[in-house]
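Every protein chain but one is kept in place in this view of the complex.
For clarity, chains are labelled A and B in written order, and residue numbers in each chain start from 1.
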Amino acid sequence: MKTSTLLFQFLQNGLVLLVAPLLLGWVNQCRAWLQNRSGAGLLQPYRLLFKLFHKDAVLADNASVLFRSTPYILFGCMWLAAALVPVVATDLPLSAAVDVIALVGIFALARVFIALAGMDIGTAFGSMGARREMLVSFLAEPALLMVFFTAASISASTSLTTIVETLAHRGFVIYPSMAFAGVAFLMVLLAENARIPVDNPATHLELTMIHEAMTLEYSARHLALIEWASSLKLLAYITIGFALFLPFGITKAGNWAALPLAVAALALKLAAAGAGLALLEALSAKQRVFRVPEFLGTAFLLAVLAILIHYLLGA
Amino acid sequence: MADLLTSLLPIDAAGLATLAWLALGLLGLFIPRRLITAILFPAGAAVALLLAAAGLWGLNTPTQSTVLPLGLPDLPFHLRLDALSAFFLLLLGAAATGISLYAAGYFRSLANKDGTLNLLCLQYHVFLASMAWVLLADDAYLFMVAWETMALSSYFLVTTDHVIPDIRRAGFLYLLIAHIGAIAILLAFGVMQGGHGDYSFAAMRAGHLDAFRASMAFLLALFGFGAKAGLLPLHAWLPEAHPAAPSPVSAMMSGIMLKTAIYGMLRVMFDLLDERLWWWGALMLVLGLSTALFGVLFAAVQTDIKRLLAYSSIENIGIIASGIGLGILFHAYNEDAVAALALTATLYHALNHAFFKSLLFLGAGSVLHATAERNMAKLGGLIHRMPWVAATALIGTLAIAGLPPFNGFVSEWLMLQAYLLTPALPAPYLNMMLPLGAAALALAAALAAYAMVKFYGIIFLGRPRGLDPGAAHDAGAWERLGLTWLAAGCVLLGLFPASVILQLDAVTRLLTGQALGNSAAHSGWLWLTPVAEERASYSPMILLLVIAGGLALTFLAVRKFYHGRLRRGPAWDCGYPQQTARMQDSAEGFGQPIKQIFEQFFGISRELPSPFDAQPHYRGEIRDRLWELFYRPLARLVERISMLVGALQHGRISIYLLYSFVTLIALLAFIR
Partner (left out) sequence: MPIAQQLINLFAALLLLIAFAMLSQRRILSLINLFALQGLILTLSIADSAWLTHQHHLYYSAALTLLLKVLFLPWLLHRLIRKLEIKWDVETLINIPTTMLIGIVLVVFAFNLALPISLLSGTILRNTLGIAMASVLLSFLMMITRRKAIPQVIGFLAMENGLFFAATSATYGMPMVVELGIALDVLVGAFIFGIFFFHIRETFDSLEIRHMEKLKED
């Protein structure tokens, strides 16, 4: 039993690592189709990583140790985050070590490091990106926490395993509070993963960019790790969304028989979510940066409302 | 001899430690200045370590008390060491160890100013000893004596550089608010002794007050201790006094002295008063959370290093006060288990704050020492010049921003758990207030991350903004030792929360009758499970190991399969070669979004240059609106009243004698 769950954990660790770039490729491909382009293909992110890992790295003259170690820390944090979310199975050994609050903490840790790295070289863009990233995060982070709190209040636990099991396996119950939480979560997901309407991953226009501005000084392997970490982050967020709002098909660690079904359900859900994300991005426009606090403030207040509704309606 | 040693109790050890501090302080008046930093401060650190050990020991022994043959004829000094005192002694000793070690290096620069260092050494150690007495006192008299000694010695420490008018002004503001607070505390004790005239804490503990008197005592104590702690609206002295004081003193005031006020609140509200009303908790919760949000918003827009840290202290004190409020609230509704959780989080946060805030103040002290610049807008790139300070300050920054696996995260995690585990209270408004409280706490924590990224990024990262970077030097050996001690504390408190909580159990059992220990320790030191494993669990060690493992794996994989090389080059200029260091975000620029979003909240005045100005000058100032809304009217009122009183003054002796005569007659008639 013990080794079996451990095996599940390793399986998931490997799975998320491999699937994350594919998800990004799928989102980009869908977006290309929606924009009447043929697109670069599903495997483009892998090609990009391969290319970056084979390039010579250039480091700015005054880059410090912090700057060099940040890509690794970022990658480690995001890998851990994606590995402990019940992507295919609950009750993983890692998920007991990190509950939802700690999960938010891990995201925050990665964010603080990338923001500091953005400021390290001392270019105007880097510090601008860091400032905007912190601006996005100071509202997005409590919003995410409140979304988790809503789910945690319903299941009386902050452990993701218990949350998923409560939401998925106790018969079909509609939680109105989760409707609010869902909207808030979607807004946070868009903001935290540098998606339209908060950030635009496709442009390098200095007036609008946030994430790209911070990583401007990175190249080669460092950039590869950051890109990979970004895709892992997207995967982590989307699978968190599944765990909270569509917790169906997720099996329990050690249950090998249900694994194929769980993987199939995951593939299906990821495909749908990726397409939905692309559609959402195709339909909406990038907001001006100073509208972003309003967008995220709304997300935060919606999340607070979600937890209030839970207390008020008792559901 | 062996007999004496075995009969030695923690309380004796703690008492001896305070005496040792006093002796060191007195010694400082007589020995050569060179030796003060070389011997006395390290010795003071050793004494602090002893005190911390006594505190730890006291947490694991039953309550002891003793009576000293000093004090008033009727009221000798009572000393008592219970779990609450022991915990705060531990906090005091542990933080003071690091600060004293650091001070041994830091104050060396004062050695060639005559007299300053000798006096400083005396005041420094008297300050430490008086804080320990505050914690040990078991009667109102000794408590007030120690409290006033603490206030006065810290006032002298704040005004070390008294030649600067601003510092004198800051010191006066501090002294004023400290004394208004002290009067309120004195009155609180007066109410609590219940007319029996017995001012020992034992009598207050035994007595019972009706709801009105108890509430009076509570409000007075909240006001008095709140003034010392910096709760809204009595926070005004903190951002003035902390920057004025020398850095080790700022560290001590912020890291330790504010906690004595927290101790006072806990002592009065949970120990001396026998009943707690629910609205006390609600009041403190609201007050604490408003203070936290207020402090962190102001911290995010500061440009002065130490003012930023001072406002961040206000934020942390707010969080601690809200935790006490939560504890009172649950305790009032007999939900003692959750109350214990809230108080554990509170105490944990107090301990954490002592470590990371001292660390950051000391780090700021090193920066100040090396660059003689308090304005962040002139700093930058110090990570290259001061790697040691930068490394320890990074730990402090991550800890105060509440990031795992450091200590700030643990207390934040516990606090959020306390909110989440809220049982259904019989008051519907309260039930809805608590989620809002959790939201406010989460917002404050996220804003703290913003402020701290600004703090670290502007000072240590980037390129120097105009200051000659060659002048900066890294901290000396003693300073490094002090910084490392505190940084290690931040890491260890973050990695072994279950072991810390086991120690805290004695305190929460004393305060609420409940403790987390059994469930928290159930799964061993590796796991933190405050209630039950399926409800919530957190293991910082595993988290750290997994991240480190993933990191190492990635690093090795990259090393093994990577074909490229690394070369250094100039930073990419984005096709605009005229980039200068001044184009980085300044401290003010980094705070700009916060300023814009919460514009109505700050009092902002700006001077913008005209577009044709050849020498453009920009000035922006952030004012605290409470000055206009609260302090100014109060000052005007006091002035008006004193004008009225002033009418009594005529300058003629016979009229003054008449006043005395009338008073005497009135008193005689009244007493009869």
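Going forward, a residue touches a chain if its C-beta (ideal position, glycine included) is under 8 Å from a C-beta of that chain, and two chains touch if they have at least 3 such contacts.
Computed from a predicted model, the values in this text were never measured in an experiment.
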Just to confirm, in the complete assembly, which displayed chains does the hidden chain contact?
A, B
One chain is left out of this view; which of B:M432, B:A488, B:L526 or B:L544 touches it in the full complex?
B:M432
Could you tell me which of A:L94, A:A262 or A:L305 touches the chain that is not displayed?
A:L305
Can you list where subunit A touches the absent chain?
172-174, 176-177, 179-180, 183, 293-294, 297-298, 301-302, 304-305, 308-309, 312-315
If the hidden chain were put back, which residues of subunit B would touch it?
428-429, 432-433, 436
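Just so we're on the same page, only the chains that are shown with their structure count from here on.
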Could you put a whole-Å number on the gap between the CA centroids of subunit A and subunit B?
36
Can you tell me which positions in subunit A touch subunit B when the two form their complex?
53-66, 72-73, 75-77, 79-80, 94, 96-99, 101-102, 105-106, 108-109, 111-112, 115-116, 119-128, 130-132, 134-135, 137-139, 141-142, 145-146, 149, 152-153, 156-159, 161-162, 206, 216-217, 220-221, 225, 290, 293, 300, 303-304, 307-308, 311-312
Mind pulling up the subunit B residues that touch subunit A in the complex?
380-381, 383-384, 394, 398, 401-404, 409, 412-413, 416-417, 420, 431-432, 435-436, 438-439, 442-443, 445-447, 449-450, 452-454, 456-458, 461-463, 527, 533-539, 542-543, 546-548, 550-551, 554-555, 558, 561-574, 579, 581, 583-585, 589-590, 592-594, 596-597
